[in-house]
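Of the protein chains in this complex, all but one are displayed in their positions.
Now for chain A:
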Amino acid sequence: MASLSPGFHGRGSRSLVERLPPGQYPTESFPVLSAGPTPHVPTDRWSFTVTGENGGSRSWTWDEMRALPQEQPVVDIHCVTRWSKFDTRWEGVSLDVLAAGVETSAGFVVAESFDGYTTNLPRADVTGGRAWLVHSFDGYPLSPDHGGPARLLIPHLYFWKSAKWVKGLRFTTEDEPGFWERAGYHDYGDPWREQRYWNDA
């Protein structure tokens, strides 16, 4: 059988394999993936609400959120449209801090955004120090096209799980597929196992 794509040599680095999940390529730019128009949410009308499966809830205004302990994660991010970006610098609040605002033993959580976007996650993936609500990127306030004023940052999953323009977390006992998860994308989305689409293992 003739070889595939004859004459293709590729420009990508062969040495990044340890940091690059399968099927991804590294980029220096910061592409945008969104399903619709970019919402513009002023911080004085912003609030973030965590709701437990039993109905209890807790909300923070912008200033209250900024007064919580802040962290500065530096992480690699991986978009399902195939780009990865290394050493991105963010600032925000650990979701451990926010999730502690309600009583919950639920197995799942739905992140909800100002534009109606939703994405679902196991609760274990938003706790344990590996998920944040972030408001700054590279030292500057997060711009609206990248999800500002605040978005989730869950770097160990494909980036559509890091909901932009996020307004809250709702804990659920059942897994409730979100926007892209109903539109053909994988329920969990681990880039290292290449869980992009419904049929992926």
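Note that in this section contacts are C-beta pairs under 8 Å (C-beta built on N, C-alpha and C of every residue); 3 or more make two chains touch, one makes a residue touch a chain; residues count from 1.
The criterion applied here is as follows: contacts and distances are computed from a predicted model.
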| item | value |
| --- | --- |
| Choices "Methane monooxygenase/ammonia monooxygenase subunit B", "Electron transfer flavoprotein alpha subunit", "Oxidoreductase" or "ABC transporter permease subunit" - which one is the UniProt name of the chain not shown | "Oxidoreductase" |
| Residue in contact with the excluded chain [from A:12, A:56, A:128 or A:141] | A:12 |
| Interface with the undisplayed chain - residues on chain A | 2-12, 14, 23, 25, 29, 31-39, 81-83, 115-116, 145, 179-180, 182-184, 197-200 |
